[in-house]
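Left out: one protein chain. Kept in place: all the others.
The chains carry the letters A, B and C, assigned in the order they are written, with residues numbered from 1 in each.
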């Protein structure tokens, strides 16, 4: 917690920049998602389980897993993008490796290649304990001008 | 409508089988999704826009697009699976081709290869008019035993 | 043959443009690949089997299938790109659906979305008979300036 606090002290601007975009994504609120960490090239988003996020067995739906991983990838890309730019998902691919029968999922996204036009990110999605790798995503993000 | 009505007459069992599984996916209700068509190897699911489904520009979030496409692929696989089986998403990949600034998205999934263990499906996601191709998904589904 | 001949009459320029690039890909010769068709937004490349292209069971290696499908996608994108541009593969995903125990594979690629920066293509790979769908690829191509 101390680390997180000092981190926020050091990089409040980066967190706020991502948070203000995150707050405009209606879906993130719908998915009980919270923006837990923002570092240059790394973003963490988690979601807390409710019945409204389930698939047929009562676990997290793959779509929820993909949604928070996609947003985490987008914000990881945004965290290293130049000022005045926004980020759009071009494509992503996700492998669902374990059933998400957990009360919380945590998506951790990292930039693996930042380019002028495209940024490639990866995300892992773990359960609440951090021990179970539920899913892995690779995503291609496009850097675009902010259009108001 | 007449066609759809007669189709339901001919294949009420298939529709009901998929519908009963669909109704257990809490996320589908959350995404204002409706199961519009079920044929052997083909399923259509649509979602109606609300602010709660948005990304930062007020369009459908990629996660919503992926979620209904993934469910449509899963149900297309289920529609041709043997009795007593369920379907799980192993992986999917989605290309997001146009911004989803539309009040309704329609995911149409088709089985392109049905195997004993794995079934491969594709889905297109169009806007309300059916004219704009918003996204394209390829998904690998695994046929598993129903576990109560 | 007549159709192909007249097509070449109508679009010799397009075929030649792609063919001259294809001839510079050393790998295509290594894979016994031939550029069979070029139309605006559609390209067909085939490969004839030899032991040098095999995986462990003596069938076409997945890498050969992916290589000709990738090149076909790239050339489909190039066929609709502006003059003075070249095309690079950003990413692709391929599903291998049937063993490629056939003496010839044919990759048919089509543009499904042509943008200013990115072009999205799909390719199917069939056996010699055209009856068996061996693989399906989705590829993202980037339009770049030709650099001499």
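The rule we apply is simple: contacts are C-beta pairs under 8 Å (C-beta built on N, C-alpha and C of every residue); 3 or more make two chains touch, one makes a residue touch a chain.
It should be emphasised that the depicted structure is a prediction, and the values quoted were computed from it without experimental measurement.
Only one of the listed residues, B:71, B:108, B:124 or B:140, touches the absent chain: B:140. Of the listed residues C:14, C:64 or C:114, the one in contact with the hidden chain in the full complex is C:64.
The residue touching the chain not shown here, chosen from C:34, C:55 or C:117, is C:55. Considering the whole complex, the residue from C:14, C:43 or C:94 that touches the absent chain is C:94. Although one chain is not displayed, its contacts with subunit A can still be listed: residues 93, 95, 97-98, 112-113, 120, 122, 133, 136, 138, 140.
Residue positions on subunit B in contact with the hidden chain: 90-91, 93, 117-118, 140, 142, in rising order. Mapped onto subunit C, the interface with the missing chain covers residues 21, 24-27, 29-31, 50-56, 58, 61-64, 66-68, 70-71, 86, 88-96, 99, 147.
Everything below uses one rule, namely that only the chains that are shown with their structure count from here on.
For this pair, subunit A with subunit C, the centres built from the Cα atoms lie 35 Å apart. Computed centre separation for the pair subunit B/subunit C is 30 angstrom, with centres defined by C-alpha atoms. Among the residues of subunit C, those touching two or more other chains are numbered 93, 140.
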